[in-house]
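With one protein chain held back, the other chains of the complex are shown just where they sit.
Letters A and B mark the chains in the order given here, with residues in each chain numbered from 1 onward.
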Amino acid sequence: MVDGVHTFFKDGLRLDGRRKDELRPIKIKAGVLKRADGSCYLEHGGNKIMAAVYGPREVHPRHLQHPTRAIVRYRYNMASFSVDERKRPGPDRRSVEISKISREAMESVVLKEQFPKTVVDVFIEVLQSDAGTRAAGINAAAVAMADAGIPMKGLVTACAAGKISGEVVLDLCKEEDNYGEADMPIAIVPRTGEITMIQMDGHMTFDEFREGLELALKGCRQIYELQREALIERYKSGVEGEE
Amino acid sequence: MDAGKMPRIVVPGDLLSEEPAKVGEGAYIEDGKVYASVYGVLDKKDRIRVIPLAGKYIPKRGDTVIGSVTEISFSNWILDIASPYEAYLHISEYPRRIEPGEMSKYIRVGDLIVATVLDVDWSMMVELTLRENQFKVLRGGRLLEISHTRVPRLIGRGGSMISMIKRESRCSIFVGQNGRVWLQGKPENMKLAAQAIEMVVREAHTPGLTNRVVEFLRANR
Partner (left out) sequence: MDDNDILTEIHRDQMYNLLQRKEREDGRAFDEYRKISIETGVFERAEGSAMVKIGDSMVAVGVKMQPGEPFPDTPDVGVIITNAELIPLASPTFEAGPPGEDAVELARVVDRGVRESGAIDLKKLCLVEGEKVWLIFIDIHILDHGGNLIDASALGAIAALLTTTIPNRRYGIAEEDEPLPVKDMPVSVTMIEFEGNLLVDPDYLEESVASAQLTVISNSDGSLSGIQKLGSGPMRVELVEEAVKLGIEKGKEIREEHLLPLMKTA
């Protein structure tokens, strides 16, 4: 749905001055919470995300336990104050879907056989929302899981491509997303280059889909470096705890 | 580790070697290459391994741990060993022959004991035994809980770090593999020892640590 009044490009640049293949600014900090086994605070454009990981730990209720491996649970939640119009607390259908596909994006890298009968609980809280929250959540989740010492084949990185004013671009901001013609979040395991999540909502030709995929893959590779840096920074001076 | 060089921190998925090599914990081989599987410090001295910076304690046969009794059920004491898995101490593993009815006479719910991991089977059933140590219930001291990932550093090569702390703080200290540490001594000495241990935990992967800990202990005695 394109609003004819809005123009999204001026002199080849987008509303916020970015080029079509540019990411919004990202800040990632690992190990920010004390009680959680692992945590991460992430900002991406206007998104503010807190991720916490507990586990591996005992599963309750017991019947959810798997005898030979750990299970992974993922809860994506938006705080009531995270959006312009207050969101009622609790999971809505959108959050349920996002939780499911995010869990599926992360599960395969966890070396689950090392912890039978336990659960790795991932909690994502969106404190401020600015389009692209599910990708931001996955990026924060991966860092929090590593921070918790969860054994994984590699990190998972996510990013979204989109389409505005007929142009395929990387990383839509909120204004672009509201009037955009397509939104395509993906998640990959940078170590192997494989895709663990892909969705498209909107209208795209096959060629536009391929263009978007390529842009999103490039975006993921950049974000991966930031995830690694955040973890290495946490122990750069070798000192744990207060900062 | 005190070689004066900053350690290399790696994250899961980092490439550690392009060629196959012997791997230890925290690393895995795929397509002939070695990758890190945990967030930690790279150690290439012998096998390629990554010493984790975080993570839960998973019991292994032979580990000596400090456990707290949470329940007495049939002929087992059930213990919390600071792990996602609880542990079982069967009555037959008590150093003397006792009757099931008398179990709480010897070890009560809430007691802290030192035990050795006898076996961990495929279903993560953890069995403990008391027959390998001088058994006693821990009382009249202080319990510290640290990340089990710091235990090797706290013990030090050949026990050097922990012996030094015991000596300089004049405390008896027992370090369980599961990250529980038992201190015994005069209150002010235990406080000193605890501070020294906290220092080791915080700065585990920095060079020159041993000297700094010795200096701290001597300055604050």
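The rule we apply is simple: a contact is a pair of C-beta atoms (placed from the backbone, for glycine too) under 8 Å apart; a residue touches a chain by one contact, two chains touch by 3 or more.
Predicted model, so just to flag it, every value in this text is computed and none were measured.
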Note: the excluded chain touches shown chains A
Given A:Ala70, A:Val119, A:Met204 or A:Leu231, the correct residue touching the omitted chain is A:Met204
Touch with the missing chain holds, among A:Ser99, A:Thr118, A:Asn139 or A:Gln227, for A:Ser99
From A:Ser108, A:Ser165 or A:Gln222, the answer for touching the chain not displayed is A:Ser108
Interface residues of chain A toward the undisplayed chain are 68, 93-94, 96-97, 99-101, 103-108, 184, 189, 192-206, 209-210, 213, 217
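Keep this in mind: only the chains that are shown with their structure count from here on.
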Per the C-alpha means, the centres of chain A and chain B lie apart by a whole-Å value of 35
Chain B partner, complex, touching residues on chain A are 37-38, 55-58, 67-68, 109, 111, 114-118, 146-155, 189-191, 227-228, 231-232, 235-241
So, in the complex, the side of chain B touching chain A is made of residues 6-7, 9, 11-14, 26, 28, 30, 35, 37-40, 52-56, 58, 84-85, 122-124, 149, 201-206
